[in-house]
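With one protein chain held back, the other chains of the complex are shown just where they sit.
Chain nomenclature is as follows: A and B, assigned in order of appearance, with residue numbering initiated at 1 for each chain independently.
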Amino acid sequence: MRLRVGLIVIAMVLSVFGVRLVQLQGLDPKAYAARADAAGLVKLPLPATRGEITDRNGVPLAESVSGLMIFADPQRTRPNAEKIARILANRLELDYFDVLDALRKSNGAGKPDLRFAYVARRVPEATALAAVAAVKKAGFQGVDTRPDPVRFYPAKDVGANLLGFLGADGKPLAGLEMMFEKQLAGKDGSESYEVGGGNRIPLGENTEVKPVNGKDLTLTIDRDVQFYAQRVLRTTVQNSRAESGAAIAIDTKTGDILALADYPSYDANDAGAAPKADRGSRALSNVYEPGSVEKVLTTSALIDAGKVTPRTRIRVPANLPIGSDVINDYFEHSLIKLTLAGVIAKSSNIGTVLATRQFKPEQLWGYLDKFGLGHRAGIGLAGETRGLLPKPADWTELTQATISFGQGLSVNALQMATAINAVANGGELISPSLIKGRATTGSGVEVGSDVATRHRVISPQAASAAAKMMEMVVTQGAGTAPGAGIPGYRVAGKTGTAQQVGKTCKCYDGSLAVSFAGFAPADDPRFTVYVVIQKPKNGGSGGGTAGPVFRKVMSYLLQKYAVPPTNTPPAALPVEW
Amino acid sequence: MSSLVNPGRVRVPRQAPSAIERARLALVPTRTVRAPRAPFAVLVALLLGAGVVGLLMFNTHMQQASFYATSLQQRADALAAKRQALEMEVARLRDPQQLAAAGRKLGMVVPPVPAFIDLRTGKISGIPTPATSEDTMRITSLPAGLPEEFNKKPRYIKLPPPPAGNSVQTQADDGPASAGGTPAGGRNNSATAR
Partner (left out) sequence: MSATAHPGERTFGEDAGIRGWVATMRRHLDRPLTPYYLLLGATALLLAIGLVMVLSASSVDGFEKHGNSYYWALKQLMWVVVAFPCAWVATKIPLRTLRFLAWPGLLVAVVMLALTQTGLGVEVNGNKNWLGLGPFQVQPSEVAKFAMVLWCADVYARKDKLLGSWWHLMIPVIPVAGLITGLVLVGGDLGTALVMFAITLGMLWVIGVPARLFVGAVSLVSVAALYLAASSDERLNRITSFADPFKDFQSSGWQAGHGILGMASGGLFGKGIGASQQKWGNLPEAHTDFIFAVLGEELGLAGTLLVLVLFLTIAYAGLRVAMQAENLFVRYATAGIVIWLTAHAIINIGMVLALLPVIGIPLPLVSYGGSSLVPELVALGLVIGFARSEPNAAGELRRRRSARKTQRAVNAGAVPRRWS
């Protein structure tokens, strides 16, 4: 009897269990099961590797290296969150409380903690591994790493003004990085899987969306030339205590930009440390009055129109009154008798004005327009300016006079380099390219050397004549910039020293833009180099300050690309009569 | 059961089909139905059991493979990290700044005038010009002013007064590696790690 009671008791207890099981597993398993899934499911992103930006030879200028993201499994870090946070905050130089929040991240009060929370992203590999190792060594678990590419600019400031940089969130903030974000970024993937006790469960829920890596972007830049140009430019700008400077080297025959140096520059790996104004490219954005370099365009246009030849004789008076204004040359002289070549070699404003009187405003404007002044070159960077070339209808006699020698209009450095390159390239203007091949910017414009456009501005004869006149500029005794010449080579060049409009008084305040443009070898040009130094404070001139920069960059180019001298007799035009 | 009768083995006289029918019915012994049940059940149970055990062993094998995959993945990650470190080292050594500095150390300068020797003919083109100390170029920047970073405002955080006797321990937890010794709470320069 008592045994029977015992059996009944056992049966009753087991029935209670059975009912509980039915309730738990049969009736409402969803409530708990969802919880079980949430407790075990890890979701994490698989960052795509950003495409490299390389120079024309494939040397990386911007690359993605395997950094690591550090993340926590809050379910495991919560008990020791304070101690872990202290270690991580110290190691990674993070804010202690931010880390603490990550280590305790939950789905909401009362719910189980998440399985995944970022502690830091894009941490250099060694730093991250050391930090996580320190946490493990201290006996804590639940902190781990995953690949998370870091943008790395191996040459630091080389090309930084073109490349741009990424913000703390990995989004591009400037330069090519921003313009070609679509191509470079790729598409992040994601991964989710179940874990138990820190192990991945092979038969659990498991999804993976592979990341699509970004595509590389190849530039026309030559890293070595770029580096050299930047260093020469920096030295010159600093020595002349100038405000800024730009140097551009273009492959004459293709329009490829081999170097586009800006100073001030910055280390792209630490863009935050640089003033915002220094992060863009002044060569593209800064507009200024080009000064005498522009005379090359004016005179070559006159030759092309058949109005003059290099040997045309001009009487140059001491000064030239136009209305209430008086045009002077930068050097004191009485009446001198110069050929057109002499006007270029000595950089006489008065001579240029007199020669240009044979043009109607529309004619000069037409040539300058074809030389690209007042037009964006469109190389694929944001912030490129248009410059200002006044419409001929608004021209007065004085306007035409000043424009003929490069005042009263404004350009950026790339426009000027492109225009001079047209002279070098036998009169045909090639739109300059920064991208090798082709690529599409964020706004859908296709740019690159494959889509470069060409159009004729002046005849080859006119271009050749202009080049010969420019040779006289660097000729010892004849020109304004003998220091820009390279012994053994025929070099064509032109100096420029332009007055600049000050920011405060909106008038010429005595500050200058000194520049030098040229190409070599003069009879078969391979490279065009343009240098402009803004507002030097040591009384610099185009020939004295910018000329040596030109010479150094040009001789480096000739040497690097193994361009031997042409060994033809140099131009010997008369400068006076 | 009746279908099991093999017509080939039974001689069938054509003229007596009803006799065959009778004979077939009579032959099935009712008592033998019982006999095959137990072995069959055991066989099915064994098959089921073997299936379950097999499945379990397969799953177990998958587990092992998963562990193996994880360890291989870790090794691959470590090797990738190593490769990356080496590549970074190469990149560092190839950095033109680095090369220029190394050249400078050896007393090298960029030649002022390019000149070439044609190795076949021995002909020299260009004007060989010896470099002078004037051709040296400054490759390091002049010291600039303090960057923004140094002028950041500190971030202040109010901390509750630490419980007595606990304050001594805060530094020790990070072990010797935290010898830098900045208290963790007040840091704000997050730029490098993000």
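Definition applied: contacts are C-beta pairs under 8 Å (C-beta built on N, C-alpha and C of every residue); 3 or more make two chains touch, one makes a residue touch a chain.
Remember, predicted model here, so these are calculated numbers, not experimental data.
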{"item": "Residue among A:Glu93, A:Glu194, A:Glu384 or A:Glu471 touching the omitted chain", "value": "A:Glu194"}
{"item": "Positions on chain A where the hidden chain makes contact", "value": "2-4, 6-7, 10-11, 13-14, 16-18, 20-22, 24-26, 29, 31-33, 35-37, 39-40, 75, 78-79, 112-113, 194-199, 201, 203-204"}
{"item": "Interface with the unshown chain - residue positions in chain B", "value": "4, 28-29, 32, 34-38, 41, 49, 52-53, 55-56, 58-64, 67"}
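Operating definition for what follows: only the chains that are shown with their structure count from here on.
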{"item": "Centroid distance [mean C-alpha coordinates] between chain B and chain A, Å", "value": "35"}
{"item": "Touching residues on chain A, where the partner in the complex is chain B", "value": "59-60, 63, 65-66, 83, 85-87, 89-97, 120-123, 125-127, 129-130, 134, 137-138, 147, 152, 154-156, 158, 168, 199-203, 223-224, 227-228, 231-232, 234-235, 238, 270, 272-275, 486-489, 551-552, 555-556, 558-559, 562-565, 567"}
{"item": "Touch list for chain B against partner chain A, complex", "value": "59, 62-63, 65-67, 70, 77, 80-81, 84-85, 87-88, 91-92, 94-97, 100, 110-116, 125-127, 129, 137-139, 141-142, 147-149, 155, 157, 170, 173-175, 177-178, 180, 182, 184-185, 187-194"}
